[in-house]
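What follows is part of the complex, with its chains left where they were.
The chains carry the letters A and B, assigned in the order they are written, with residues numbered from 1 in each.
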Amino acid sequence: MWIGRNRKARVTYGFDEIALVPGRITINPEEVDTTFSIPCKNGDALTLSIPIMASAMDGVVDVRFAIAMGKLGGIAVLNLDGVQTRYQHPDEVLAEVLSADKDHVTALLQKMYQEPVRDDLIAKRISDIKSAGGLVAVSCIPQRAEHVGPIAAEAGADLFIVQSTVSTVRHVSTKYPTLDLADFCATMPIPVIVGNAVGYDVTLELMECGVSGVLIGVGPGAACTSRGVLGLGVPQVTATVDCAAARDAYFKKTRRYIPIITDGGMSKGGDVCKALACGSDAVMVGSAFAKAFEAPGKGYHWGMATPHANLPRGTRIHVGATGSLEQILFGPAVVDDGSQNLVGAITTCMGNVGARTIKEFQETEIIIAPSIKTEGKLFQTVQNVGMGTR
Amino acid sequence: MWIGRNRKARVTYGFDEIALVPGRITINPEEVDTTFSIPCKNGDALTLSIPIMASAMDGVVDVRFAIAMGKLGGIAVLNLDGVQTRYQHPDEVLAEVLSADKDHVTALLQKMYQEPVRDDLIAKRISDIKSAGGLVAVSCIPQRAEHVGPIAAEAGADLFIVQSTVSTVRHVSTKYPTLDLADFCATMPIPVIVGNAVGYDVTLELMECGVSGVLIGVGPGAACTSRGVLGLGVPQVTATVDCAAARDAYFKKTRRYIPIITDGGMSKGGDVCKALACGSDAVMVGSAFAKAFEAPGKGYHWGMATPHANLPRGTRIHVGATGSLEQILFGPAVVDDGSQNLVGAITTCMGNVGARTIKEFQETEIIIAPSIKTEGKLFQTVQNVGMGTR
């Protein structure tokens, strides 16, 4: 579309603007396969029975949460730049965030994250999770990856994530050394996932560096304000579709299938289903898990760019602690708004569209349907129930 | 439209996004014909003077309501999987739903619907309605149709509806036997309506199985949350237009005219008119009838997927008991928001667009008019009156 003289712009879409179309064949939801695999260097793969990861956010994942998630078949990512590796006793610090009032919480977070990260705590957190028997996934920012990566691998991490607001292969700076991603992936003994990205070209370039997965999404997170502060971002439907095309092109060329993981903007089962139907191999979810009784945020959740000293790009939100992690993943849901039993939502939706596997689910017919959230729902909206829950 | 690289999606529409265009000829509303017919096997038809059915929902239809609806020329569908056939004295159980608080009602419904359905109650409810002299319509889910169908026919039902969230001819399961719909329709002595469907192909396939009607709509219901929980659904305007095209194609090929019935998402006369103008032969309405003094929900209404043990996809809403069923169907309306005198709305609209019959009404010019609900209506919205009634 033309947005003005001599200048065109693509129309892009977010989750609320689309819907999935029921299939001509339906399948018993108990008979669909939701397996998700992350390729390892040696040709093996980390295989998970459910395509859902928990975000590397301090209100969501700590050691206890990561262990619980692993036991349920999923994987939670521990943020190695967060409070867990800055503080010996992070719970005391977290308690302050929870009790801070709205007008002072940003300043508090800014101060709290000035405490330096400790290498010994990195190793300790990892081995604590590891000792419970599950997979260990950790993340850090690009500037610290070369230092932190080997420590994490050494301590037993199974998956390493290099995460920043916008990831590219080429970052220009004359003031600090930049990460050579291809070199880093080649050196690390464990799979490296990188993000976040939103474009075809960038995703392709990241895959050519040897990553084992790409996180998709700039700014959609429930507690993120980058889109307001910077004007930056691509809605998740288009971002996912574009990056899935890059994955497929890369696979066609190399026969290596590198998964993409849609990250952020999905609070309900329906959003998760849409992300997969748009072509994602798995999703990374924050706020939905911040609602778990097991989450360290105890019903609070905040963006990982909130503590930025000069330009915070996140906020603290209250999501409430509404159920156990097991309920959130597998039900039984005792709420009617789609925020519990995310896996049940995936399998039921797959059954209704007739998809046996995630790969088939990625082929679901999508429609542009801006009225899908409101048609017939006036009472729910007015009464703050069901799809109108606020 | 492209929603991203290599992937297109159709734009679809809901009721609030369209409007009907007045005709070049207008007709006295008292002289239009709203007859609706459901074909029977023997070449006969069930003929109704008004094209409106009441939904098989526990807050809407019980024996008393079905009798009242029949006397007024319409037909109400009794849900054979609901409280009426699980409980000898359903009113006691319903009273609990009405008094439950918002946070516990889902769990209550989950528990309540674990009581088994009793064959004797199926027969009893049907004969009770039958004895009042009107037509009897009943519904059950596909898994139970082969068992329940014969019992219902035997007890005197005139119309049988097989209803699930998403109906297809081909359902895959290795764990339970699936319904052979063609066989079922061939065996049943009474007309069989199936739903819900939203697509051209599926509607065509259902018609080829010998059904006597197809219910159109996935997720639009006022008390339904499937669209949020599963991301699934097609807005009702596009769903109805698509399925009407399938009906017409089937008629062209076979000379058999199988009606489609738009089900859900219509709370006002204007919505009902739009559904018919989109090509529907009749509508099925839930929340509008839940407002009747005669409805068992006494002003409350809930989705039939709400009691799902693991993944509830409905909620309870309060619609209020605002008038008699007669007022809701034929007026006089004492409210100004279009929720009463639905038949008067149909005939007045038919008069204004110059349609003598429902078939002519289906040819009405439709416009895409997103501003139709708001243009000039600021005061109504702010003051919660008329079209702004919440």
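In this text, a residue touches a chain if its C-beta (ideal position, glycine included) is under 8 Å from a C-beta of that chain, and two chains touch if they have at least 3 such contacts.
Only a predicted model underlies this, so the values are computations on that prediction, with no experimental measurement involved.
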Full complex, copies of the single sequence (shown: 2): 4
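Just so we're on the same page, only the chains that are shown with their structure count from here on.
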Turning angle required so that chain A lies on chain B, C-alpha fit (0 to 180°, nearest 5): 90
Centre distance in Å when chain A and chain B are each reduced to the mean of their C-alpha atoms: 39
Chain B contact footprint on chain A (complex, rising order): 10-13, 15, 18-28, 30-31, 200, 237-242, 244-246, 248, 268-274, 277-279, 331-338, 341, 344-345, 348-349, 352-354, 365-380, 382-383, 385-387
Touch list for chain B against partner chain A, complex: 1-7, 9-17, 102, 106-107, 110, 165-166, 168, 170-176, 197-199, 201-202, 205, 218-225, 227-236, 238, 264-267, 287, 301, 303, 306, 309-319, 390
